[in-house]
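For this depiction, one protein chain was excluded, whereas all remaining protein chains were kept in their positions.
Chain IDs A, B, C, D and E follow the sequence of writing; residue 1 opens each chain.
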Amino acid sequence: AQEFFQTVRDKCFEKCVTRPSTSLSGGESKCLTNCCDRYREALAIISQAVVTSLE
Amino acid sequence: AQEFFQTVRDKCFEKCVTRPSTSLSGGESKCLTNCCDRYREALAIISQAVVTSLE
Amino acid sequence: AQEFFQTVRDKCFEKCVTRPSTSLSGGESKCLTNCCDRYREALAIISQAVVTSLE
Amino acid sequence: RHKAVFNELVSKLTDICWDKCVGTPSTRLSGSEQSCLSNCAARFLDSSQVVMAKFTKG
Amino acid sequence: RHKAVFNELVSKLTDICWDKCVGTPSTRLSGSEQSCLSNCAARFLDSSQVVMAKFTKG
Partner (left out) sequence: RHKAVFNELVSKLTDICWDKCVGTPSTRLSGSEQSCLSNCAARFLDSSQVVMAKFTKG
């Protein structure tokens, strides 16, 4: 779980904070929370695809 | 050997399958098999270059 | 220290030697030595920023 | 044990396919992002077999 | 122990922020490279909190 948290944080920081400024903008914050949900969604899609492929 | 297999697979997937679709195209398959040979060739060239540099 | 050396070497090779040729050019060598100093400077700036953020 | 191998594979594929398929995160994944993710995982497994076959027969 | 965690964090942030903020190394870091590095570290810590909050409340 700790490792998953770090992966999501690193991936989302990479995609959402491209030009770091003096504070996190509203858009960056929104992008970060969306990113957490989307990453989990991506994990579910891929988990399903792997199950299907192995059948 | 297991580690080398994983490296080649990851590198070759990266270079050969840029837009994943519903099946592996003929071009992608060819690229993958070429890539395995080329990666081994690259390893041999670099191995030789390191030996020469250390002489 | 060994790990830090490797990080600096890998990062600086990446940024300074973009098209490897038959020898290290004067510009590439200069870039590499500058890069070692700049990486250390970056580390100090970030160390300070983390201390400030945690206060 | 199989569960751990499965989870590790899914984590690795999500890492790779996320970078290949997803743009700036918004309120939902688009249809093309979703199918890219799904295809990416399946094609990675196909690619593994191609590379494995190549390693076996040389 | 805290010192080791701090050093590891600073190493990781330098790695990430270096790639984001610094161009071809020259005789000094420009003002904008310096502020980018400093902001990058601070915003990474902010981002950690946003992601952590999201993980906690789901």
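We take it that contacts are C-beta pairs under 8 Å (C-beta built on N, C-alpha and C of every residue); 3 or more make two chains touch, one makes a residue touch a chain.
Remember, it's a predicted structure, so these values are computed and weren't measured experimentally.
Here is the thing to keep in mind: the chain we left out touches B, C in the whole complex.
Looking at subunit C, the residues touching the absent chain are 5, 8-10, 12-14, 16-24, 28-29, 32-33, 36-37. In the full complex, the hidden chain is touched by subunit B at residues 4, 7, 11-12, 15-16, 31, 34-35, 37-39, 41-43, 45-50, 52-54.
The criterion applied here is as follows: only the chains that are shown with their structure count from here on.
When each chain is reduced to the average of its Cα atoms, E sits farthest from subunit B.
Pairs C-E and A-E differ in how many C-beta pairs touch across them, and the larger number is found at C-E.
Centroid to centroid, with C-alpha atoms defining each point, subunit A and subunit E lie 18 Å apart.
Inter-chain centre distance (subunit D to subunit E, centres taken as mean C-alpha positions): 29 Å. In subunit B, no residue reaches two or more other chains under the touch definition. Residues of subunit E in contact with two or more other chains: 17, 21, 39-40, 42.
The touch graph of the protein chains shown is a line.
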